[in-house]
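Every protein chain except one is present and positioned as in the full complex.
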């Protein structure tokens, strides 16, 4: 189990090169779970239309304990335990959002998106357009992604490619506590449906987060580390994998730039392309299945936008195209690691 | 409505350059609907384990009338009308496939895949792997794709990117009656779950199809037209769009090669790459939403595999990233046409 | 539960002593509303036959008493959700036929700027949250609207109309369960017109329909959906019940669509007989039934009925003209309204 992907630093101290408004608030080191909870609490205090709905969200605070305590402040009228009815409570969320509320719907495991795609992709995503702009559906579907928890094939998937494919949806996937807070607050204030993914393995990852208001605009990638020789585009917890690889690359004299798009839609294509133009090499690292997913999209955005600057094909590193196995001996092999990214980057830089 | 995408030839006479076994059977001109029906009838005669299940499949023969007559030959025990319960009858199909049957499940509109992704992606796709290879799930999910029928946002989608993303599934999407028959027979005999997409606009398209046995192996692309200057990779009805563009291109002296992958998984990467290496330019044309879908995957496969041969970035032409509008004045704008592909190809060949 | 049981056996729906009767002007108004729907739908059929209308449409003819009987028991600020067979609900909730025709013809003046069409027609100011092309989906959205109304303490009620085919969708049971648990102000209106597309509902529906909502602790009543008076009185009672915070109710209406499943469904004998069709359209017609009763009561005569019909017909005729003349949306609208 030594290759567990969360050999990520317990404290994520990564730069925030662009995008955020300057603030001078006190920063504290808190976990991703705390950042999420804080974002929710602040937004619920600010706006009485915001409520949380899902399985075991109230007293239990979800199985991940991320929401612990919210019910004490906001009561069971605004932190609402549901039956095990994902399609049903997502649908209720959509109807509530159309009629003046701002629901945050908790889908415990991202794997359960399979049950809710009608509500998310056929209803929430399309209602504004189908009504000619007359309705709006301000709803957040908060869910999880990420493997290596020994939870096997139906509790370990990273299905963010599906909603990213669907016009009408926005998709956010924070890697740091800072981004988690800032993106979630933005998501809740957005007048459109947002699917927001947290990596289950990152809930205990710590990072500096200001108290109070931070809003991260959607569609602004963050350069988590600057570099000149190769671009590593990484999403969610793969940012830590990429940073780990960048450390190793530095040791052999290769300077890697690590970029986190933070939102898959809207996508900050320009930052990705500019970086690849500068470094002339790129790897996309994402934990979704590799085929027909996020890596293909980002790779072709770069291959197109930086075509005349690239010295090597854009390399894609997704999760292995297999259902996620239970056995630790197998599961860790299915996800990119700092080591496999390091090797791929080395090769791409002609240093095999 | 003049730009309707099925300005496709009423008779699809396209070459079959590779892959199929040579046969010397009588060929007749039949429609895609007839080809599908014939494939089903032949397989049901051959194998008593094959049955059809779905909404209005028996006497009504589906709203598209594709299955008309099958119930007369095989009875209501093998052509089974269901309640409007897509998750339920897909689940029953999975259980039946695990225990010795070979169901062909009819999902009327591809848009209803949203309701069935748990059965398809979490159950059918994973059961073999999760059981360590002990179970098999020989099931075909037959469904539709394609816009320009004035059916609006929830009855016009082409969601084939979703199952293509999921390991454990195979995905076929025939463009011609010949391919429809050959791929469907192969799908039914495959021991794995296959999602099989027909374009609703193509049911009346005619083509030469042999009587009796034809089996088209999965993972073998078909070169629908040979050319030397540019590669047009096109799926399903977009093959006709590409062929239309190739005609126009020929008039201005550009020789386009049109390739139909026929199955998205397994994908015949080599044929795509070889063609692009030869022509040095490629456009991917697919009717799914452009972002995070099929065009991104195929473009990055080519950008990677033909990197050192390409004279221009690989261009992607998917459906516009909007929910599909009802109004004819808008709907036709959302799908690639022979004209828009022609223009893009011309530009790509430096002939603006 | 015992009370539900009893309720589900009540079939008359006519007012008990506690209820205030509806006056004759209102019944005449309902006649007009039903006739407007019928007239609207006949125009739709013609537009389709003349190949003026793009796509398909599902006609509500034969079922008018349900939309009208229920919607007349609602306030303008109350919500409804509707189905693929949604023109009747939309009109009954107060939409204008001109903008509806514009929508059906894909024109910019339509309620959805031509982007929705028949299957997504909505009336955003009139409380119609939209037709839906996914069977059963409207029940989810309406339950959400009821949830929202309860949270906002707005005193609104939501009504979800759906065909008996929607009983096949598991979503319905999920949301009925939550509606019952949380006592949401919602009325589920099941229009049992005997067919799921081309399949008789008996082949798709096990057990007794009314037992299903009852199993979730929901109050159920079953009525003759052709009798607008029964529908209306029962709906009033159930909507009042829901609005008062007692929880959801379910109104099962037995009805029939005279035309095909959609406008193009012409040859129907393989799934239902001409005799059956004739029986319903002659013996069980909601318009005839109400006209007869009004005449018996001395509240109307042929000339009054004719006058109503003439006016409604003229209105619908003008509305069609409006729709036909209206311009298509500008092509640049194609990628507008994807996001707010």
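Per-chain numbering from 1; labels A, B and C assigned in written order.
Keep in mind that, in the parts below, a residue touches a chain if its C-beta (ideal position, glycine included) is under 8 Å from a C-beta of that chain, and two chains touch if they have at least 3 such contacts.
It should be emphasised that the depicted structure is a prediction, and the values quoted were computed from it without experimental measurement.
Touching the missing chain, out of B:44, B:58 or B:96, is residue B:96. Within the set C:83, C:156, C:180 or C:255, the residue that contacts the chain not displayed is C:180.
Listed residues B:127, B:180 or B:239: the one in touch with the omitted chain is B:127. On the side of chain A, touch with the chain left out of the figure occurs at residues 1, 55-56, 58-60, 63, 81-85, 87-88, 111-112, 114-115, 149-155, 320-323, 325-330, 333-334.
For chain C, the residues in touch with the chain missing from this view are 1, 167-174, 176-178, 180-181, 203-208, 211-212, 214-218. If you put the missing chain back, the residues of chain B touching it would be 51, 77, 82-83, 85, 87-101, 118-119, 122-123, 127-136, 138, 167-168, 170, 191-192.
We take it that only the chains that are shown with their structure count from here on.
Comparing the CA-atom centres of all chains against that of chain A, the greatest distance is found for C.
Among the chains in view, B has its Cα centre nearest the centre of the complete protein Cα set. Once the centre of each chain is set as its mean CA position, chain B and chain C turn out to be 38 Å apart.
Chain A and chain B have centres, each the mean of its CA atoms, that are 31 Å apart. Each of the following residues of chain A touches two or more other chains: 118, 122, 129-130, 167-168. Multi-chain contact residues, meaning those touching two or more other chains, occur in chain C at positions 112, 114-116, 120, 132, 134, 170, 338.
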